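The complex appears here without one of its protein chains, the remainder shown in place.
Going in written order, the chains are labelled A and B, and every chain counts its residues from 1.
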Amino acid sequence: MAGEVRPVNRYGKPMAVGSVVLAVVAATMVLPFIWLALSALKTRAELVAVPPVWAPAVPQWRNFKAAVSEVPLGRYYLNSFIVAGAISISVMITSAMAGFALSKYAFRGRDIVFQGILATMMLPSFLFTIPVYYMMRHVPFAGGNNWLGYGGMGLLRSRLSMILPFAVSAWGIFLSRQFIMGIPDSILDAARIDGASESRILWSIIVPAARPALITVGIYTFISQWNNLFWPLVVATSAPELATLTVGLKMLETSFDPNRNAHLILAGLTLGIMPVMAVFASLQKYYVRGITMSGVKE
Amino acid sequence: MRSRTRAAWLFLLPALVFYAVFLIFPVVSSLYLSFHEWNMLTPPLQASSVGMQNYTHILRQDPVFLKALWNTLVFVAVSVPLSIALAVLMATLMSRRRFAGLWRLIFLLPTITPAIALGMVWRYLYRPNYGLINTLLNAAGIASQPWLNDPATALMSIIITAVWAGIGSNLIVVDAGMRDIPEEYYEAAAIDGAHGWQRFRHITLPLLKPTLLFVFVTGTIAAWQVFDFIVAMTAPTLGRAGGPVNSTMTLVVYMYQTAFEYLNMGRASAMAYVLFFIVIAVSLVQLRVFWRGGVENY
Partner (left out) sequence: MRRWLSILLALLIFAAVVIPVVSAEEKTKLVMSIHTDFNREGLDDYIALYERLHPEIEIIKEVTPFEDYLKKIQIDAVSGRVSDIYHVYSLWGVELVRSGILDRPPAEIQEDVRKNYVPVAVNGATVDGQIWGIPTEIDNYCLVYNKRLLKEGGFSEPPKTWDELVDMAKKLTKFDSKGNIRQYGFTFLAGWDSAVVHPFLAMLWSNGGEYLSPDFKKALFNSPEGVQALEAQLRLFREKGTDVNGSVWDFPNGNIAMMIMAPWDENNLKTTMEDRYADVGVAPIPVMKKPATALYTWFAGVGRASRHTKEAWDFLKWMTAQVYGPNQTTRMGDYLVQSVGAMPSRKIDLENHPKELNDQYTACFVRELKNSVAEPNVAQGAEIKTILMNEIMSAWYGKKDAKSALDSAAAQINTILARYYK
């Protein structure tokens, strides 16, 4: 963000006390992560020392090795990546299509559909959990089921059960609709005169033009799905091989005896969040845009 | 024209199919389930009907549900306004400083990290005998607090963490909203001799109203469904999620336990509907109150 020109002194001269407050709150934002990184390198005894020690005397790098040898962090990462990735791509595509339909076509029922989609954001997700779980089990022909949907586990042993319930996002549709509305109709009309089909217009004109919005939708969706716990936890209870990273991090507590192995739990946590944090931080721009676009530009 | 209408519906088709399968059908089934006793082991149509009994039980005879309802209410009522207030304060302090991007990144760190991991880290920070927080308190001459270990302070401890984690996303929206306020207003106010607080009170706050409404409504809907922090901070050491002594039991945690630990799907569905009506009612009230206030102030 170098070279950003900030409007100076909206409220007069900055006060020192303001700087102090800002610095203190910012410090609390970082402190837990620093504590985590340092503690992941401590011995068991250092974690329960009285008075507490800040930094390990000798960094215990083998904590990481021990944590990884017990917990399949790699598989959690892979599962999270596949699930969050597939959801993001599906959300991007369906948002582009629905956003296009809801902004550039006039047809009866359009506004009702749009408002209906927006209203779904108010529904607590637990309202769907039980029926969707039951449905996923009884998908015909999947996972050992017969044509009636009985006999096996259905999709509950497949990542599809984690992906499908999030494949469309009301927020994504809303955001891409707002963006596509800003694309001039004249371009579309010109393409139509050239004989372009409607789907060609979508893919060759709308999608490239709405790219910033769609990338934002994709990245924002990816991050929020990466951090999602509830539904993956429900599914992974009977399909541990599908556990995503959040579920895996939760299981750290119970797969290591927390009373003896706090250092390993903290090492696992560090490995589970720090690398992703670096990646997500570098995508900050898109994430910020995702939040602000939905909030302010109404 | 008809072909265009057809194209629009075709583009909408994936989203509509999704909403029919993963939203409308489950929501209707949940309503059906909420009047039945069902453990998911038998076909749902054979479930025995119990009339309103699920609802009367949870609202009249289930002290844990009422406790969860109260706790959730406290959580929403305290954490959402507090987090937004801090976000406004931080955004204001940031707005006249350099390195705004860096500050923002610092505040974003908790937002892009899974809540389950944040909760786990904070649980270690809160440890009564070895935790960082009590260490700092002792260094400042304050006696140790039991934090998560005591029913009197457990919910408050979780609220602190949730507020801490929630500042970032609110801050970004608020910050963007503040940037959209034209500089001229402040210049004019400066000429009129209004001091900092007056400028904030009479320019920033009124013009920020739509933004605040947005973060308030979305933040409230999310807060009703708090789950990750509770699970992360109370499950491993205090018996089960929601402890000690149900002092941090929230609606979604209790629904999760009712459904997936006691296999009481009907009762859990009834709880989901109670939550649904609360969310809708509160959101409508918020919108009303805010808009009325908004119109008067402009």
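What we mean here is this: a residue touches a chain if its C-beta (ideal position, glycine included) is under 8 Å from a C-beta of that chain, and two chains touch if they have at least 3 such contacts.
If you're wondering where the values come from, they're calculated on a predicted model, not measured in any experiment.
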(Q) Touching the hidden chain in the complete assembly: which of A:Ser69, A:Thr254 or A:Ser282 does that? (A) A:Thr254
Q. Of the residues B:Asn246, B:Ser269 or B:Ser283, which one touches the chain left out of the display?
A. B:Asn246
Q. Of A:Lys42, A:Lys104, A:Arg159 or A:Arg289, which sits in contact with the chain we cannot see?
A. A:Arg159
Q.
What does the interface between chain B and the hidden chain look like in terms of residue numbers?
A. 39-41, 61, 63, 128-129, 134, 138, 143-144, 146, 149-152, 235-240, 243-246, 260-263
Q) Which parts of chain A are in contact with the chain that was left out? A) 44-45, 48, 50, 82-83, 85-86, 89-90, 92-93, 133, 137, 144, 151-154, 156-160, 163, 203-204, 207-208, 211, 234, 237-242, 251, 253-255, 257-260
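Going forward, only the chains that are shown with their structure count from here on.
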Q: Please report how many Å separate the Cα centroid of chain A from that of chain B, as a whole number.
A: 16
Q.
Looking at the complex, which residues from chain B come into contact with chain A?
A. 3-5, 7-12, 14-16, 18-19, 21-23, 25-27, 29-30, 33, 40, 44, 86, 89-90, 92-110, 112-118, 120-122, 124-125, 129-130, 132, 135, 164, 167-169, 172-173, 176-177, 180, 183, 186, 190, 195-197, 199-200, 204, 210-211, 214-215, 218, 221, 224-225, 227-228, 231-232, 235-237, 252, 255-256, 259-260, 265, 268-269, 271-273, 275-276, 279-280, 283
**Q.** Of all residues in chain A, those that touch chain B in their complex
**A.** 1-2, 4, 6-12, 14, 18-19, 21-22, 25-26, 28-33, 35-36, 39, 47-52, 93-94, 97-98, 100-102, 105, 107, 110, 113, 116-117, 120-135, 164-165, 167-168, 173, 198-199, 202, 223, 226-227, 229-230, 234, 237, 245-246, 249-250, 252-254, 258, 262, 265-266, 269, 272-273, 276-277, 280-281, 284, 287-288, 291-292, 294-296, 298
